[in-house]
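Of the protein chains in this complex, all but one are displayed in their positions.
Moving on, here comes subunit A:
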Amino acid sequence: ALWEAGRGPEAPGDPGMGNCGGFRRGFRSGIRGGGSGSRGRGCGAYGGKAEDRGWRPITKLGRLVKDMKIKSLEEMYLFSLPIKESEIIDFFLGASFKDEVLKIMPVQKQTRTGQRTKLKVTGCWGSVLVCFIPAPRGTGILSAPVPKKLLMLAGIDDCYTSARGCTATLGNFTKATFDAISKIYSYLTLDLWRETLLTKSPFQEFTDHLVKTHTRVSVQRTQAPAVATT
C-alpha cells in the first residue's frame, strides 16, 4: 500500500516498543476538534476566492496550479487539460471578478433589423429567434436591453441584433440570446485557421521517387501460351 512506505525501518522483534510500527494507524482514532458540529460547517462553501488557502485540489491540474508549477492561465491552456475545479480560475483571477445582476422586468420592446451580411449567428429558444450580425468597430451593441447586457458580459463590443417571435417571453428571449452567444464561440473563421505546412501528398511523393529511381528495362516479349477458355 502506497501510504505505508516507510523511511527508516524500525527494529522489530521487540514487543512493547512498536512506536513507529504500522499498528498505531490501526488503533488510533483521533477525535479532532471536539467531534462533529464544533467545526464550522461553512467549510463546504468555497469562501474567499484566491485568499482561501484551504483548497485541497482533486485534479492533477489543480495540484500543479496550487503548487505554482503552472504560473498563469495562458500556460494552462497550452496543456489543453479541462478545468474541472473552479478554484483554479479563482486562483488566477480571483480579485478581478465582478458580480452583475440581470434583472428581468416584463417590458415589451421592438428591435431593429440589422443589415443582412454573411456571418450571422442565430440562437433560438421557444418561439424566440435572436440573430447577431457583425458590426463595424465603434458601433456598440444595438439591441434590446436584455441581449445587450448579456453581450456586454460576453465581451462583445459591436453587434447588431435582430429578434423574432414572442420576445415578451423574457425567459425564452434570454435563453435564445445565450444560445446564440454560445454558437459564436464555435464559429471557425478563416483568421482562426492554423497555419499548416503544405506537404506533398503520399501519392505525389511516390511518383517523384519513382521518376528518379525507375530505370527503363527492356522487356523481352515471349510468346504467351494460349490460354484455353471454356
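Note that a contact is a pair of C-beta atoms (placed from the backbone, for glycine too) under 8 Å apart; a residue touches a chain by one contact, two chains touch by 3 or more; residues count from 1.
By our rule, contacts and distances are computed from a predicted model.
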Can you tell which of "Programmed cell death protein 2", "Myotubularin", "COQ3 protein" or "Vacuolar protein-sorting-associated protein 25" UniProt lists for the chain that's not drawn? "Programmed cell death protein 2"
Residues in subunit A touching the chain absent from view: 1-3, 5-19, 21-32, 36, 43-45, 54-60, 63-64, 66-67, 69-70, 79, 81-82, 84, 103-106, 170-171, 174-175, 178-179, 182
